[in-house]
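Got a structure for you, written out below as structure tokens; questions coming shortly.
Heads up, one of the protein chains got dropped from this complex, but the rest are sitting where they should.
Each chain gets a letter, A, B, C, D, E, F, G, H, I, J and K, in the order it is written, and its residues are counted from 1.
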């Protein structure tokens, strides 16, 4: 499960000089392809609504082992998403396109990081692909142990 | 009116060792029964969406005298729910399943407490039933005065 | 585009002694009339849902030059709305019915102000009309330059 | 064991418009009656002296299973009472007549809450009776488990 | 009464790329013209001296109903100006040429805002004209009520 | 009623170079003499025990119109004394031998000042005599009005 | 030397319900009379200008032993007045008409208190007369020692 | 003089897994024995009452050269004990059974440390014996110099 | 260039249950192998000395395009390493074995993050390999552009 | 242009043990002599009035290239002086007689430093002469470039 | 193992009036003698280099059971030393010659205390000898249990 937070549907359309020209659809397609190579089934979801992201996490809880989440603006404020993730047994990997520590002070606080296994940020859309690899390795460890 | 905030639909299903095995449906049923005994009509509502909770409070404003609310994750961040409650004349009673003062620092701040009559927390699902009793007593006082 | 945040649908209905008896419908009608006089097409929108306001801003991004926004409760917490506005090229004017600096401490922080051209607050529903005039003047400058 | 902190001996005598006309003696009598109905032996104690409250808690430690405490002014400053409660095995329920979160900033910090099972505040003298019910339910659970 | 704080005498002369080329004399003339149209007598005053601004407010107290003030640098530090305004019955409207919330942190605190009816900032010299309109509307309301 | 807080029984005996050689007994005698001249009956009390000071204030509440209090060390921490004073109708005058604003940071916060009419500090034992005069004048005003 | 800070020239004229009807002229006359009785020559000065108060303190430094100062709004911000007082050998007594600790948070900080002998506040115009008495006693001590 | 603060009378009886099974009586006996070996007369005192500890320090002031104090809960709040110690000429050694810097944040602040010669904490009841040795060495230095 | 900060030479030897049994030598070998596959020359360096790490960065500045750095304990305090990195043109990638946001508060502040392209943390030794991939991709982009 | 802030007219007259016996007149004369040697025309100005310093800076803006300013007490509070300097193109050099970082906490904040080229403090009246040299060098660089 | 931090090599040579005339060599010799009496082998080490102290702790980790450390200036800043100690199984005892709580604010924070068994400070060079005794007692407990 890969969850994209608010405004990420605009990826590749807004501020291309900053975020590049890859659209969210292309990212999702690439993630599925990579998933195929790693023998992982990848589902993707985007919403601008905090409540819908909570709904989705609750739904996914039964079927998914790992969630890669880019909570975008909700990173810094959403206790509801945090609680939804806490209530599942999924492994959480947090990603951000940009290096959030270089930006406004309020972006430095994350409600998610301390319940995630790890965090990858700052490499643009590459963060998703690196996270998928990390997920695959964690899974392999878990299986082999 | 009893309002349950985000993730409370998972009650009895998630982390049963912490929250017990009573589901939200059972809580709601019990509340209605208790309400019958106290001559109070009890309506219940749950949503993971901040906006829908605001909508519901606006709707209830015309018909309800008292709202028992467990805003869950929105306790700590939702000024919108606070404003919705402020705009009504309903008596507000705030409840929490767990003792929120024993948990992460960010759970200690409540946007609701200072506009509520009172607060009950830490007794698991009992907080709803105690709140209903408190509501009944407040109502009786108001009527007799 | 004029965007009204949560609970503003209750305008003129709630706390009339504070906010007056003008309803949101009347404000919107007046704005359209004023817009006609200033040769500006005015669209209005209200929602209690943070996510829907984000959706709307994304939609408007293509067609609108200026947004007058009263984010109400979301003023103080919504990074999602901030990000949505940042991703557009629209000129943002922030308005508040009341003087937010006279109220609770948490209302003093705005997530929107530093990305807006300017702010007008404290004059009740007049803030919308003054903002429309300001928008018209900014537009005229931009055109003439 | 029900412990009343400083100035609560003035209950019903001071500021009757705020705290009502029920005196502490009447509260204590009512608690004993309720206790009889719930098959709980209720002992009550009031002191203006921090040291005496500590002495009393130490004494009670041997004989009591649960303490309902309204530490009043000592809520916010007494580490000695906290330590005395920590040194016992008693279940602690914290109560306050008023909603302490609506008052001066220094009343928001409690030295007791995070070592209590739960907290009930804001319903006037009803907080004692609700706490006794909560105590009875906790006891019943413990016995039945 | 329109009061301009320190350094505003340099308007149109300093940093024209930021503040435009309109001088304070032109602003004052325009205000008087607008005032004529609105049937308001407009007096203007500028000083770099905190004490003289206090003197002027005391003088104006007897004859003026409304003061539009751009306290400039004194916005953030002058309790003396605040006290002078508090001691009068004048309606206070605070204006700033720039959006003070976009600038240095120390410019975010205003000693005036919470005693003003409202605030207008960020629209350059337009803030004066919008404020005059707002003043006229407040006056009309007061008269008609 | 004049109340002296902890360690003031050592006055004139400890650190005579700082506090002078006047003992508390001499201060009390002088206060009674001054009281006779002003037609005020003066009672004095000293204790090192917070609880006893609370007891005394409760006792005095029935018979006294004004309390001059030097809460010494309890100035900075005692909410219990604050609450006891709040529960009475007595006029409170706060005094300190030394200028508490020149000393350790924790002595700058007073739990009493904002419920007192006024404060006198820094003039050694003279603060008691000046306070008695102030008390007499307040009384005279109240009677004549 | 008695120095009155900004806006005190309005005493008795502004907000008579709070500050009484005694004017500054009457206070000054009374101070001179009291001074005659105590064998003290009393000079008085008022200004709304921080710079002029600094000038006056420098002038007075040569001829005066004691200064009673009510710095009003400059209490909280003027390091210049503090430095002027520090540069003299005068004994400083700080007075305030109102209890500054009951008011806005920014009025709690004084730039003067820690360089004054003592402080008297909250008794209206009486603070000046009490300060004069205190000054007389300090002088008597100094002479007799 | 060795002073034990609140709840230390429970030593060896409460939480033996943390504090061990040595009772306060045994500690006191051992201190007296060690004192005999070091030619020091050891007096011990325990109270749960802040006021009584203040009384005791005042009493001891005349006869004792050194005080070893474990203020327990009062460490963090008692300015009265601090003032009592300040008013004597006794050398103060502060001890704590546990390492107070490993515990709740509010235990990190001590009102005593900066008026003590030194501090020993974290070695259980050994802290008393080490402190007695330290006291003996300080005494020897003082005598030999 | 891959730089390992203090105590990382103990990797695989200390706390194997937390950090695994892979030693730093094995990590370095693996990095070189991966580098071969990616056509990148990998040099590695470890030191417990802040000064030596600064020396090394200065040396590397001439020959290296990218530095992967795990500054370990120096992450949070070393402005010297920050300045050394700032003075070079190398692309900086920051890695941490553990999720530093789950640990002591002082580990949340990084002196490096805001001058790095991005950060990867929490995946144990995998963070180095993911970082090398990220480095390769950044390099490829730079070359192709 | 050399500007001296409040109380500097007392230089050499007040606290000679701290500030030495050189008067401001002597400093100014020496500065003019040094200026002659460096081919710089030196004008000097002192005022206790914030407003007059602002006026002077505005005046100087047209004719002066560099201002050496010792804002004294206004260093820490005057945004008006900061704004006046910002509105000119003059190079600003900030000087202080004493090392302001060794004094009261409120003297550590300067409103001027971050708009100055540099700062010299702590060397008594030498700071003026060193600043003049620095000014001469900056000027030479600018001319030669 | 006894580790002395930076500048302790100057002991007995610098500021003898504060730290006494005992040199570090004498302290080390005395520690070895005391160790002989207690049947403990004592090794000592001093360095001004943070990195070398880290190196030494890593070396000692294999052979030593207990480390007595006076980290001096590194107490307050060195996470590297903290991490090195954390990575060993050694019992840590922290000592300071002076009472660090009486000094500059930045000396109150220790990076070591919360990972140490206990702390001894303020008794000059005696702190080392008391710590050695404490170490001996801890060892005896561990052996006998």
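Keep this in mind: a contact is a pair of C-beta atoms (placed from the backbone, for glycine too) under 8 Å apart; a residue touches a chain by one contact, two chains touch by 3 or more.
Keep in mind that what you see is a predicted model, and the values were worked out from it rather than measured.
S.K.: Touching the left-out chain: which of J:33, J:63 or J:126?
M.R.: J:126
S.K.: Given that one chain is not shown, which residue among K:6, K:20 or K:65 touches it?
M.R.: Checking the options K:6, K:20 or K:65, the one contacting the hidden chain is K:6.
S.K.: Among I:54, I:68 or I:97, which residue is in contact with the omitted chain in the full complex?
M.R.: Residue touching the absent chain, from the options given: I:54.
S.K.: Which parts of subunit K face the unshown chain closely enough to count as touching?
M.R.: 5-7, 9-10, 14-15, 47-52, 72-74, 76-77, 106-107
S.K.: Just checking the interface: what residues of subunit J touch the absent partner chain?
M.R.: 99, 101-102, 110, 113-114, 116-123, 126-127, 130, 133-134, 137-138
S.K.: Considering the whole complex, not just the chains shown, which residues of subunit I touch the missing one?
M.R.: 49-52, 54-55, 58, 77-80, 82-84, 87-88, 111
As a convention for this text, only the chains that are shown with their structure count from here on.
S.K.: What pair in E-J, A-I or C-E shares over half of its contact pairs, by residue number, with F-H?
M.R.: E-J
S.K.: So using the touch definition from the top, which pair is joined by more C-beta contacts, C-E or A-C?
M.R.: C-E
S.K.: Per the centroid of Cα atoms for each chain, what is the distance between subunit C and subunit J, given in Å?
M.R.: Chain centres of subunit C and subunit J, defined by C-alpha means, are spaced 47 Å apart.
S.K.: Where the CA atoms of subunit A average out and where those of subunit G average out, how many Å apart are those spots?
M.R.: Computed from C-alpha means, the inter-chain centre distance equals 64 Å.
S.K.: How many angstrom lie between the CA centroids of subunit B and subunit D, rounded to a whole number?
M.R.: 24
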